[in-house]
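Pasting a structure here, questions to come.
Removed from the display is one protein chain of the complex; every other protein chain stays in position.
A and B are the chain letters, set down in written order, and residue numbers restart from 1 in every chain.
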Amino acid sequence: MSETKEIIISSDKIHTDQYLVNMGPQHPSTHGVLRLLVRLEGEIVHHIQPHVGYIHSGIEKMCESLSYPQVIHLTDRMDYLSAHMNNEAVCLCVENALQVEVPDRVKYIRTIMDELTRLASHQLWWCVMGMDLGALTTFFYGLRDREHILDIFEETCGARMTLNYSVPGGVMFDIHANFQKRVKAFITEFRKKLPEYDQLLTGNVIFQERTNDIGYLSLEDAIAWGVTGPSGRGSGFSCDVRKHNPYSAYPLVQFEEKLDTRGDSFARYRLRIEEMYESLHIIEQLIDNIPEGDYAVKMKGVVKLPEGEFYQRVESARGEFGVYIVSDGKKNPYRVKFRSPGFSNLFALNKMAAGHKIADLVAIMSTLDLVIPDIDR
Amino acid sequence: MNALFKYISTVFKGVGTLLTGMKITGKYVFTPWNNVTQQYPENRDTLKMFDRFRGEVIMPHSENNEHLCTGCGICELNCPNGSIEIISKMELTEEGKKKRAIDQHIYHLGMCTFCNLCIKACPTGAIVMGQNFEHAVWDRSKLTKVLNQPGSKIAQGVKE
Partner (left out) sequence: MGFNIYDFSGMTHNMHLWFMERMSPTATTIVEWTVIGVSYMLFVALFGLFLVYAERKVCAAFQQRLGPMRVGFWGVLQTIADFIKLLMKELIMPKSADKFLYNLAPFIVMIATFLAMAVLPFAKGLQTLDFDIGIFYVTAVSSVGVIGILLAGWSSNNKYSLIGAMRSGAQILSYELSVSLSLVTIIILAGSMQLSVIVESQRDSWFLFKGHIPSLIAFVIFLIAGTAETNRGPFDLAEAESELTAGFHTEYSGIKFAFFFLAEYINMFIVAAMATTVFLGGWMPLHFGSIESFNHVMDFIPPLVWFFMKVCGVIFLIMWFKWTFPRLRVDQILTLEWKYLLPINLVNILLMCLVVLTKFHL
């Protein structure tokens, strides 16, 4: 409790009407163990101070004693909803450092798995958003549709969420024989279900009242705080890594980077729904044209990176995810640093939520799509 | 007057969106036979997991109680958190030479992260991923398993 005393003593502008409330580490809608110290006056929020670190696992430190394929399996557990994008980031970093060129088949498979992961993550985000706002049925509709994607993952990779599918040089197994059939069936079915999401939540007058003009983040603030991903694009910040620094098979597909200048919660919400449509479009372009070839390049038994610093960024479902590896030539990295999108997005919360009510705070946090293990690593 | 029309149209539009939402949930509540729940313990007979599902690491044995593990220890080196411990012994072959063989292949199921790196690394294909996922036990010592069955030996012709 010493931190709260500091706040009271150091800020002599505090009014006696204001009180501090702990949206504590255990709270149904902070999406994980996040502690928010909220200074309230009646119902209006004046200041928010997030306290992170409740689920800090020391992943970056652990990586210093692991080899590169072992590092990849840890990245699954950071932002567990974009597990494959995290895997791919480390693989690309290692492959670029070793100047290894992967076959086209690998690029296509990785991009399709990326987009499926993005869809699964956005589905979970949508269902939790509805639940936070009180529409409890949306939780089950989103999860029901997500099960199809998880079945696809389970058949090809063996695991539903912590995939560990990409390895340096390629992917762990070739895609299963049923993969293309399942993905095509899923796309057809999901295209029918996605308009239902709009009818149930997006157009609803109650939902619009709860998210229009709530949590405004200007373009300058988004750039200054480093808010990337759909949260940043909702304020007009063009930051899609797939467009600016394309990797894998992204140069080969046509898709749009949607931007919205309104900057409020509804803009961020709307953008994620449109990203789901774009992901479906990308998968449709790739799924029929997977080239034949190897599913992995033969790498040495022990992967050793040359001395130096290497950085790779990918577009995860939350924003720009970066991997920074400092290597001293040995088989373990000297230092691995992950740039997590959630960390930057979270700390812009104060700017967005000050002046709104408690209920709005919950709505704004939902639109930011935070995954706390991603922030704490 | 304009304000009045706007007021009335807001009311009607609002009610319209609410009714659209109710139509979607109504569609599902009036067709309860379409539910997606699987009644788990009762459907064990028909439940089949996918081939590649990572349930646990197992060492398949043939009918003659033979396996393919040479005790090389590559899986132990590749495991990120030490879930595998290889205890090997020296055996005499028919020619009288000393050869390494597996004594105990200890697998800590409680620590395994199911990352599949050991399976990929095994040079002989001795270990594979099984599909059993029901690992809950009352006694923690049951989570430490010895994968090679007692009295088993390596199959003929397995190269190192």
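Note that a residue touches a chain if its C-beta (ideal position, glycine included) is under 8 Å from a C-beta of that chain, and two chains touch if they have at least 3 such contacts.
Here the structure is a predicted model, which means the values were calculated and not measured.
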Residue of A:140, A:277, A:295 or A:334 in touch with the missing chain, whole complex considered: A:140
Of the listed residues A:78, A:131 or A:183, which contacts the missing chain in the full complex? A:131
Among the options A:194, A:259 or A:359, the absent chain makes contact with A:359
Touching the absent chain: which residues on chain A qualify? 19, 21, 27-29, 43, 130-137, 139-141, 144, 200-201, 204, 206-207, 209-210, 357-360, 362
Positions on chain B where the hidden chain makes contact: 11, 18, 21-22, 24-26, 28-29, 32, 34-37, 39
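Rule of thumb we're sticking to: only the chains that are shown with their structure count from here on.
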Measuring centre to centre with CA averages, how many angstrom lie between chain A and chain B? 25
For chain B, which residues are in contact with chain A within the complex? 13-14, 17-18, 20-21, 23-25, 36, 49-54, 78, 80, 113-117, 120, 129
List the residues on chain A that touch chain B in their complex, please. 66-67, 69-70, 73-74, 137, 144, 147, 154-159, 162, 164, 167, 172-173, 176, 196, 199-201, 203-206
